[in-house]
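Yeah, one chain of the complex is gone here, protein chain that is, but the others are all in their spots.
So, chain A:
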Amino acid sequence: MNRWLIALVLVLYLISLAVGPALWPWRLGNEVGWAIVWELRVPRATLGLLIGGVLGLSGAILQGWLRNPLAEPGVIGVSACASFAAVCAFYSGLAAAFTLALPLAGIAGAAIAVALLMTAVRAGTGTVSLLLMGVAINAIAAAMIALVLASSPNPFAYQEISLWLAGSITDRDLRYLAISTPFMVAGALLVLGAGRWLDALSLGEDAARSLGVDTGRLGLRLTLGVGLMVGAATSVAGVIGFVGLVAPHLVRARVGYKPGATLVPSMLAGAALVLAADILVRLLPTAFELQLGVFTSLVGAPFLVYVVRRSRSAWLAT
């Protein structure tokens, strides 16, 4: 399956380079054409590939770790915290003052969320305490974002924040790519080797520990990895929901439901999903380009309902 997914991702990547207001820009054969390719299309397609990949991978990690097929990167509050920090960067004018303030704030927000989650992991080994901590972080971040939006001094800042919150990878240049890629790659490398411990966790925490899994250390490693990936992705693209939820569902049955075996296919499926969605928002004949995050939610949410209904209910209840 991985071979097919890689081929699909490559094809979608090439289509993403070609599609936009200027179709086949390299056919222009002049400097403008190549500038469009290198300065607009390549960063956009590469960000789509990387962000989709880390969102899909984070979803697979969280679902395996928390043993819940409905877990997703937003659940443990990392994207919400990254969003809040980025909103603060908008509000304070830092984002307008220098471009990199936005991604840096997002990563800082994610780091704070990860630090808070680590205290939950250290305090108790149970996944329940972690989920509760995530719910609390989500609630506080959502309230703070609402507060910042409500007290926004001018309508332009308000609009800018709202647009960013909706999630998009339009007009992100190479600098965004440069600052987010190391974090996303580091996070992915940190979690990709955890597959067999996630397999052991299929039996529950006690059995997994009896099989030699150090659940405390595994928790730290996965919290840090997911924090890096989701924090960096959210800071440059806003909230792109449901990718982390849908990607593992698409591949799980084909790998015999083994949580470890879903990691790489979920990463590839996530990349394909975001690339495809980002191509579609450019092709749809809307008055202005639909926000990528809005689009993934509009498509992802009904799909999730379909998956939940089709899934064997007994396994979702646990």
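Just so we're on the same page, a contact is a pair of C-beta atoms (placed from the backbone, for glycine too) under 8 Å apart; a residue touches a chain by one contact, two chains touch by 3 or more; residues count from 1.
Keep this in mind: contacts and distances are computed from a predicted model.
Hidden from the displayed complex is a chain whose UniProt protein name, among "ABC transporter", "NADH-quinone oxidoreductase subunit H", "(2Fe-2S)-binding protein" or "Pyridoxal 5'-phosphate synthase subunit PdxT", is "ABC transporter".
Screening A:32, A:135, A:211 or A:284 against the full complex identifies A:211 as the residue touching the chain left out.
Touch with the hidden chain on the side of chain A covers residues 67, 195-196, 199-204, 206-207, 209-214, 252, 256-261, 312, 314-315, 318.
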